[in-house]
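Removed: one protein chain of the complex. Kept in place: all other protein chains.
Think of it as A and B in the order they're written, each chain with its own count starting at 1.
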Amino acid sequence: MKKSILDEYRFFDPQPALRKTAYELYLNVRDLPILSPHGHVEAKMLADNQPFPDPTELLIIPDHYIYRMLYSQGISLESLGIPTTDGTPVEKDHRKIWQTFGDNFYLFAGTPTGVWLAHEFVEVFGIRQKLNSKTAMKIYDRMVEKLKTKEFLPRTLFEKFNIEVLNTTDSPSDPLQYHKKMRESGWKKRVIPCFRPDAAVNVASKKWMDEIAGISKVSGIDIRDYRSYIKALENRREYFKSFGAVSTDQGVESPYSHRLSEGEADAIFQRALKGQATDKDAAAFTANMLMEMARMSIEDGLVMQIHAGAFRNHNRNVFERFGPDKGGDIPVRTEFTRNLHEFLNEFGNNLKFTVVLFTLDETPYSRELAPIAGHYPAVKLGASWWFHDSIQGMIRYRQNITETAGIYNTVGFTDDTRAFLSIPARHDLARRMDSNFLAGLVARHIIGIDEAKSMGRALAYDLVKKAYRL
Amino acid sequence: MKKSILDEYRFFDPQPALRKTAYELYLNVRDLPILSPHGHVEAKMLADNQPFPDPTELLIIPDHYIYRMLYSQGISLESLGIPTTDGTPVEKDHRKIWQTFGDNFYLFAGTPTGVWLAHEFVEVFGIRQKLNSKTAMKIYDRMVEKLKTKEFLPRTLFEKFNIEVLNTTDSPSDPLQYHKKMRESGWKKRVIPCFRPDAAVNVASKKWMDEIAGISKVSGIDIRDYRSYIKALENRREYFKSFGAVSTDQGVESPYSHRLSEGEADAIFQRALKGQATDKDAAAFTANMLMEMARMSIEDGLVMQIHAGAFRNHNRNVFERFGPDKGGDIPVRTEFTRNLHEFLNEFGNNLKFTVVLFTLDETPYSRELAPIAGHYPAVKLGASWWFHDSIQGMIRYRQNITETAGIYNTVGFTDDTRAFLSIPARHDLARRMDSNFLAGLVARHIIGIDEAKSMGRALAYDLVKKAYRL
Partner (left out) sequence: MKKSILDEYRFFDPQPALRKTAYELYLNVRDLPILSPHGHVEAKMLADNQPFPDPTELLIIPDHYIYRMLYSQGISLESLGIPTTDGTPVEKDHRKIWQTFGDNFYLFAGTPTGVWLAHEFVEVFGIRQKLNSKTAMKIYDRMVEKLKTKEFLPRTLFEKFNIEVLNTTDSPSDPLQYHKKMRESGWKKRVIPCFRPDAAVNVASKKWMDEIAGISKVSGIDIRDYRSYIKALENRREYFKSFGAVSTDQGVESPYSHRLSEGEADAIFQRALKGQATDKDAAAFTANMLMEMARMSIEDGLVMQIHAGAFRNHNRNVFERFGPDKGGDIPVRTEFTRNLHEFLNEFGNNLKFTVVLFTLDETPYSRELAPIAGHYPAVKLGASWWFHDSIQGMIRYRQNITETAGIYNTVGFTDDTRAFLSIPARHDLARRMDSNFLAGLVARHIIGIDEAKSMGRALAYDLVKKAYRL
């Protein structure tokens, strides 16, 4: 095997002594298995284990990190083959789409997507040329050849990537048929569902009633009121657990939490069943469901995750033509101290409970999140997330959080991706950045090299394993 | 010519390999022409082309960056010769003022003003001594001699500074007589107006009625209602375009945008004409005018700029005695995601439209502005602005924005100054800092040196030229 064209010391601080220590720390964690307890890869892919059709289908069409940047420069989503929900025709020529991608790949210079793709091209596909206008088609053809081989089947890659646990993300109404199929296939790798109740919680959404009907169906519990709704959710959590689930996840614009009386909750629920729930109802109901989900977690042991701060579908044009998760979500300012006051007073001191907090707003890192995690035993901080799953994002995260919360109130690194091939790239980057962070502490004589090694291992593997009870 | 006493490697990271690359990248852009599409130098200065009277008049009296710092240390603005609007007498002895400046120049250590002034003394005036109590008068006399020479006439300096385009900032009622004079003088350099409608938009300001009267006069359109007001503004934009204008600029405390019906807008307008507009009226009208100005920009092609976040004239004592722009503006928290929701849904996907966003609040950089610019095709991010036009400010800007928006959704560097002599100093600093930023990416193997060179050129010249359609 040829030497990689990616520099062995990439992403480390260029100061020679620091870089050397960073590399030593990186080697200590480089080959640890990958734990990925929060992601959006579809179970179907691993259940079916069919070859990926082509590079465009594999890398561009499912990845809004990529096409949002192209869109920002005036390239239409239709021309990139992104499927529409309103019937508008889109580009079908995947070679043409790839050429556009190659023409514009320079836009990703200095971005994490650029870094991950470089890793994917070189480390997964063995491609030694940079993607640009000239090389685009040659690279495409080379990848097409590779994708036809057994080495590039999803399960083979999963094993090659050394993934120990991979979580999918699933609605309560999901029958988990692909998890079932996977299990029945005899494949022994650990791919587990994660309980994501958003569609069942957001009573103002158009799709809420469908989700409720779906849950009624799969749970066999006829949901007529708040009480039967709660019972059905508890039922589904148990079902998810039977497929190995260890966690739940809620995506909320604001983490405001407040318990409603059963009467209040049911009143909103009844309005929702009639399609009359207001935005205010939805906010109150979400706040209540954060409390309820915590209560359930204490009872059934599922780790609770809260991902806060996205204004979903900000760009209505894009949403109406292409649906959700198409790059049009924009973060908003997020407050935790007051919003989680009731939540933390009820559950934050409970040693049976773990809640992992994620944020798109970095300003609470040092102000709110590190002090909260550095005090409440139930709270752990999730990794730097989404737009902040990046080199500078990770640096800011560690620099703003470690001094108040230490590293042991964080969960190490978790990715959050629907781009399967980017998983090893993301973990490799995180391991490099954490090694570099620790090397900086060593170089400044804040910690010793032995401490750094054990902290590095904790960040790459131990903390996530412990926090998610894997 | 003697070697400069300013270090050739100044402002670069001291790590030797990185510094070397930074310098290489800097040399690649150092001599590019200056594009300055947003500033406050007065057209009169270049139209008249008279010698600058003296160093105090040139450097201190027009520059609130300088006297705000002196004021913060208990030195009165009167003693610094800042003209009053209420008739209070001020110091007339410019040598004495300069001595005070010299006595207190140490206050600027570590500030961008300190850095720019060092550049101006050394590179423009050839002064090789540091300004302090002892050298103040000697330096003053030396500068007085220089200012008498032809080499220090405004136009000569303009040419020496290698300025390709300089924008002034002008109210709609401005007849642009100095632009006219400049044009008629046969001087071929490109000094163009920028359409700044703030005085015409802020219906709660005492000066609004004067501005409306002024616009009526210069446009020949009798402004009696909202419709004629809009027509007159459109007329003035055309007039500005006839003098080469390529952009507009709005300074707003909040970027909240919301279209009013013509009836609502006219109702406010009528109240304003009677001097009865409230603060709430003013906020609603401003929000509406952000929508209207975008609509006009799409029609006439002027690039729209929004400068948000200044609480103007925070210090009433200073405002009442000295007027606006005297160092008493203080930034406030600024929200973009929700405030621009309606604006971006109406105009953000329009490929004919360019809006450049500037902020005094840095917290939206990674949270809101980079995600917005990294998605909406119409949006570009303006340079780190005002208090953040500084070494650390530029570092934070690039580090917080690049990973999500890349560099190609920014407009490179633009200054924002009424201090003519600081223009080359500011651009030199920006070119050094961007070179240093890119060198950091090279040193970490995130980009290659060739990419860095083309990105460096984009940041120093190409991006601003393209964004402002120069």
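We take it that a residue touches a chain if its C-beta (ideal position, glycine included) is under 8 Å from a C-beta of that chain, and two chains touch if they have at least 3 such contacts.
Here the structure is a predicted model, which means the values were calculated and not measured.
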### Query
Looking at A:N202, A:S384 or A:N400, which residue reaches the missing chain?
A:N400
### Listed residues B:Y26, B:F52, B:F108 or B:F358, member touching the removed chain
B:F108
## Note on the structure
Among A:A373, A:M394 or A:M433, contact with the omitted chain is made only by A:A373
### Query
Of the residues B:H94, B:R237, B:H388 or B:H427, which one touches the chain left out of the display?
B:H388
### Task
Return the single residue from B:D325, B:E342 or B:D361 that touches the missing chain.
B:D361
#### Entry: Chain not shown: contacting residue from B:V29, B:M69 or B:L302
B:M69
#### Entry: Residues from subunit B at the interface with the omitted partner, ascending
6-7, 9-15, 68-69, 71-74, 106-112, 114-115, 309, 311, 314-318, 327-333, 360-363, 387-388, 390-393
#### Entry: Where the unshown chain meets subunit A, residue by residue
15, 17-18, 335, 337-338, 341, 344-345, 348-349, 351, 363, 366-368, 370-377, 379, 399-400, 402-409, 440-441, 443-447, 451, 454-455
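By our rule, only the chains that are shown with their structure count from here on.
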### Task
Express in whole angstrom the distance between the two chain centres, defined as the mean CA positions of subunit A and subunit B.
40
